Each structure stands twice: as structure tokens, then as C-alpha cells.
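Would you mind keeping the following structure in view while I ask a few things?
With one protein chain held back, the other chains of the complex are shown just where they sit.
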Amino acid sequence: MGNVGYPAALYLLLTGDLPSRSTARLFEAILVSSIDHGTTPPSTLAARTAASTGAPVNAALAAGLLSINEYHGGAIEACMATLERLAETEGRYDTREAAAEAIVAEAKETGVRIGGFGHRVHEHDPRARRLFEIAREERVLGEWIDRLRAVERALAKSAGKALPVNVDGAIAAVLEELRIEKGAANALFMIARLPGLLAHVLEERRTQPPMRRIDPTAAEYDGPTGRTEAEGSLGDSEHG
Amino acid sequence: MGNVGYPAALYLLLTGDLPSRSTARLFEAILVSSIDHGTTPPSTLAARTAASTGAPVNAALAAGLLSINEYHGGAIEACMATLERLAETEGRYDTREAAAEAIVAEAKETGVRIGGFGHRVHEHDPRARRLFEIAREERVLGEWIDRLRAVERALAKSAGKALPVNVDGAIAAVLEELRIEKGAANALFMIARLPGLLAHVLEERRTQPPMRRIDPTAAEYDGPTGRTEAEGSLGDSEHG
Amino acid sequence: MGNVGYPAALYLLLTGDLPSRSTARLFEAILVSSIDHGTTPPSTLAARTAASTGAPVNAALAAGLLSINEYHGGAIEACMATLERLAETEGRYDTREAAAEAIVAEAKETGVRIGGFGHRVHEHDPRARRLFEIAREERVLGEWIDRLRAVERALAKSAGKALPVNVDGAIAAVLEELRIEKGAANALFMIARLPGLLAHVLEERRTQPPMRRIDPTAAEYDGPTGRTEAEGSLGDSEHG
Partner (left out) sequence: MGNVGYPAALYLLLTGDLPSRSTARLFEAILVSSIDHGTTPPSTLAARTAASTGAPVNAALAAGLLSINEYHGGAIEACMATLERLAETEGRYDTREAAAEAIVAEAKETGVRIGGFGHRVHEHDPRARRLFEIAREERVLGEWIDRLRAVERALAKSAGKALPVNVDGAIAAVLEELRIEKGAANALFMIARLPGLLAHVLEERRTQPPMRRIDPTAAEYDGPTGRTEAEGSLGDSEHG
């Protein structure tokens, strides 16, 4: 307490070791990137739905967690599986590029989803860009991020249009660089997102009538329009 | 990402504002204090029990969260209620001391539990001491911690023996100083504890046979026996 | 097995005794009345939302259960509380009528909800009528149903328009006649509703694309338009 930051303590619990400073900074950036995503995700809808019937906070959070599965929150793990498959098979091809193209072709045939690319809203996901920036500052850009780029190029070639790396893909590559086991990736997303779910649940209870018909697309932002500099200055040394 | 720490982002979601640096440090210390408590808490037993039947990670975590209620994880909120009652009533007494004694007497009569004092294991809870230390460094020791001490003295007088402030009591007072709403305290504990639950679930899946009869008191620590200095040096500037 | 019906076994688990034949029949009618209510209830939305993210069946059912609380599924218990309060206080009034009016007036003042009356859709809830019909056949119409009617009249007088007993009110009165404890009423509703939730979850998985935006009001019935007589003839002796 007071010595080791919460992300570092989380890393310790997951891996059995304390992280280096730069690993801790990346780990924390991943957590922050996923802390909330507005009212539209299914986990938010489930948590708010439970809350609107009068559920206590933990029950509403549990309903939210139970809605984080393969199709929501599962893209990080799916992308890690793709990258690991590339790492296993690339020795059998002349180039990593060729191996990536084979994997994309195979996925197309079998209907397997390759998570971590493209986005409904963002053309270039700003969270992916920011995470790579920090990874560059902390000098952990390595083979896994290179593999991610190889898959990105193979997907673009196969689809005939760009499907840029999104935040899930960026997290997947960074987690591989940090040697976090694939099976913990979804859970990491759950831990990261719980505060967001909590904020939705508390807001639902405080501001909405019970049993309202919830339209996830009808919410409007009603917070402050900007943050003061004093608050912004917080940023430059937070990496617990 | 990379600018605002995860605890600060959590504080933002709960309160609508970014914390000051010292508030962020305290907030993070609270999270770290509660991140795990070994194999004996009921939330851990429920999460491991679900995991041992083959539950996916989120289902096991949800079973754990559903076991955090009034009697487990509820002491922070109960203690905050006591402190708030003291703040409301102390104006009617000559001294805060007298008001605290009246509250303790009333609780005794009505059978209401006063959370935040005494501990099965620790005579003096080291986590409480450490949290107060940090609070002193960050200059947030104020009226609420004074109220906590008044209740501690009143309890000792009434019980005829010391019932020292434990970690829940310390967190309660610090949350009051930080103006976090009482209704969010249990949820804060859930967020803090989720990584611990996750570590138990992953360990259960990795190392234990399915459907074993779980004895929460039979676990033995099998991790490393000490942390190196290099790791320890992490500590001095982590407060995201 | 083969001797005692499932509703009778459920009654045994709740009360410690096997029910009489007529009690079993009423108990089963209550279960059937609540087995499903289409796509609009929040518990259905939560269960389908979880299912649409790829949740296993039990996780989706749990998300549904967690959305059955005070405002959804809680009217039976709320109505039982009102009836019990009437039973306790009516001795102090000249007539039951007067006692009911006092309770309605008090509820209006304190903002307490009286569950079990009025309905968004049904002017006269056909499930209430049917349950009373069976209760009459089985000769269990007694004081509690009389109390329910007294509250119904008091409500109409106070509101200036009819607020007829709905299915929750009818169940509340019958459960009181059967001496089921109030604290089990919500759980009884959960048990009754679980098959409905399951049918929604299985349908969601079988017929809908993952992560669809669910509009609870947009569902249309696509089942058979009528049941054959052969099937209908089942009815006359089922009361396990």
C-alpha cells in the first residue's frame, strides 16, 4: 500500500511477479483504455436492466459480467490466438507475410473470426494508436506487434480494403509482449470494465425511474464539457 | 491512457472529477489494501466452487461478487453510516466523545453492528496503520478520522477491552474525507477484490482437480519467499 | 418419482409438508400462470442480452434471475405485506373496509407502493379470474381473498377509478390462504419463470445473430396458431 500501484498488484496476482516500471505503465494504459464504452455495450445494458428492477449493486455488476463473452470482450483473446498460431506456423513459410496470408485464408474458409481489426465507429482507433505510442516510449515494441501488422496487411489484401488494428488487437499484441496468458485476457477486460459498469449502475439508480424501457442508443452526455489544466497536469506521472 | 492512472479514472467515474494527486494516491492505497485476502473469504470460496465445476471465468467471478454483501465487504459502509450518524448528532452533545458513547450505547441496545473495529487475526491491523500513515503524508487526516477514533474509544470503554480500528474502519474514514458516497463503498471493495478472485479462479482451474471438496483453511502458500530489492524499488512513485 | 408431482415436491421443500390435493392444484396453477410473459420483461431482456454475447445457458439464466427484484416480480410480496398489515390492524377498526381505507391512505401519504392491482394491458386480468375460479373449485377462498377485495374497493374509492386485482394480487391472496411465507414469494416467481427464460435463451441462440441490438417490443409470435383438441384434452387432470 502506497508503494506498489494497483495495476502492478494486479499484474503480481496474474503472473506471480511484480512488473518492471515500463510493464506497469503499459498494463495500466490497457486498463484505462477499457474502463468504459458508453451505454451501448451489452454488458452495460444487462447491468442497467438489472439495476432498473431494483437489483443491489453487486447483482447488477454480476449481470454485466455475465454478458462479457465470446462476442463482447472476446476479441482480445481471439486475436491472441491468431497471433500465437502465426508464431507457431511461420517457421514453415518463407516469410511471416506468407504465413499470415495462409492464416487469413484458412479463417475465411472455416468461418473463424479474427478479432482485433476494424471498428464500427473509428476508422483508425485512437486507443490503438495511443497504446502503441506508449509501447514505443517504453521500448516493448517487438515481434508480436510485428505479427499483428502482418495479419493487418494480409487482411487488407484479402478483403480489398483496410481493416486497421483496433484497440483489442493492440491490447492483444501488447499482452503477448508482456507474456500474459491468453486465458486471462477476457478477465483482464472484465476487471478493467467493472468501474464503468459501476458508474452506469449508480447513474441508473440515481437518475432513472425503475422499470424504464432502456434504449441504449438514446443516451446523451451530460457531464462537463472540458477538463481544466490543473486536472490535466495529473497525467504525466501516473503509472501504478 | 498513459496520462491518467486507473485509480484516478475509477475516481473520475465515481465522482465526475479527476482526483488531486494526493487523493489518487490514497484511493490507490485503498484498492491495494483490499486486492486479496487468501482462501478463506466466502467470495473466494464461491468463486473457487463455481470454477471447480467447470465454470467459465466470468461466471466464477460473478459467483464471487454475489457473495459480497452485508456480512462480507459490508463493514466499510456500516462504519461510514456510524461516522455519518456521529457527525449528524454530535452538535447535540457537549463533546464528540459523549456523542460517540451515546451511539455505541444505542447500537448495543438495538443490536446494530458497528463495523470497522476489531479483527479475528490482527490485534492492530497493519493495513489500517499503513493507510493512516499515507493519509498523514498526504495531509488528509481530518474530522472523519477524529470521529473514528472517538468511536474506537467509546467502544473500548463500553466493552472493557480494546477493539482497535481495522482496515475497514480506516477505509471508511478516508472515504469520508475524500467525500465518496457511502453507497459506492461496497462496490469499491468489489472492484478492488476482483483481481484477487480472478487469481483464485485461475489457480483453481490450473492446479486443482474438478469437483474437489474445497477446505478454505487447508491452503498453503507456495509462492516465492521474498521479493528482491529491485522489485521493491518499484514502490516509491506508484500512485496512479 | 411418479408418485409426487413436481409442484408438490416444491411445496414440500418450501414448507416441510406434502400438500393436500387441492393445495397442490392451486400451487401448480400459480406456477403455470407465471411461466412466461413474452419478450418485454427486464429479466427476459437481461437473459437474451447475455445469450446474444455467447453466454452459456446457466449464465444467461442467472443474468435473468438477477433482474427479478422489487420492481419486477416483487408485486406478490408487496401485496402480501399489505394484506398482512390489514390482518394485523383490522381489529382496531369498526370494519375491515375502514382498515383497508386507512392502509390505502397511509400508503398514498408515504409513497409506499401497493402491489397487485391494475395492469398496463389487461383491464380485468384473466389470470387472476382463472386463479380465483380454481380456488373456488378447491374451496380455499377465505379471509385473505376477502381482504384483497377490501383493498381493491379502498383503492378504487381513493383513486376514483377501478384498479382491479391483477395476477400478482390473486397469487398473493392464494399464497396467504396456503400459508406460504412472504419471503418465499419472489423466489416462487423465479422458479415459475425459469422455463420461460430458458425458452427465450434457447431461441436467442438458435435463431438470432450474436450481438444484435435487442428491441423487446419488436418480437412477433411465430408459433402455431391453435392447439388441437387432442392436446387440449390433456388439461382436465393435471395437477402435480
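By letter and in written order, the chains are A, B and C; residue numbering begins at 1 in each of them.
Here is the rule we go by: contacts are C-beta pairs under 8 Å (C-beta built on N, C-alpha and C of every residue); 3 or more make two chains touch, one makes a residue touch a chain.
Predicted model only: the values in this text are computed from it and were never measured.
A.B. asks: For the chain left out of this view, which of A:Gly2, A:Pro56 or A:Gly116 touches it?
C.D. replies: The one listed residue touching the chain not shown is A:Pro56.
A.B. asks: Among C:Leu45, C:Ile103, C:Ile134 or C:Val151, which one is in touch with the chain left out?
C.D. replies: In the complete complex, the chain left out is touched by residue C:Ile134.
A.B. asks: Which is it among C:Leu45, C:Leu65, C:Ala78 or C:Ile214 that touches the chain not included here?
C.D. replies: Touches the omitted chain: C:Leu65.
A.B. asks: Of the residues listed, C:Ala9, C:Ala156 or C:Ala219, which one is in contact with the missing chain?
C.D. replies: Touching the chain that is not displayed is residue C:Ala9.
A.B. asks: Which chain C residues touch the hidden chain?
C.D. replies: Counting over the whole complex, chain C touches the hidden chain at residues 1-10, 13-14, 16-21, 24-25, 28-29, 31-33, 35-36, 56-59, 61-62, 65-66, 68-69, 127, 130-131, 133-134, 137, 183-184, 186-187, 190-192, 194-196, 198-199, 201-202, 223-224, 227, 231-232, 234-240.
A.B. asks: Contact with the hidden chain only, please: which chain A residues?
C.D. replies: 56, 58-59, 62
A.B. asks: Please give every residue of chain B in contact with the chain that is not shown.
C.D. replies: 42-43, 45-46, 49-50, 52-55, 59-60, 62-63, 66-74, 210-211, 213-214, 216-217
Everything that follows uses one rule, which is that only the chains that are shown with their structure count from here on.
A.B. asks: Indicate the whole-number Å distance between the mean C-alpha point of chain A and the mean C-alpha point of chain C.
C.D. replies: 42
A.B. asks: Rounded to a whole Å, what is the gap between the Cα centroids of chain A and chain B?
C.D. replies: That pair's centroid distance is 28 Å.
A.B. asks: When you check chain A against every other chain, which residues touch at least two of them?
C.D. replies: Only 59, 62, 66, 68-69 qualify.
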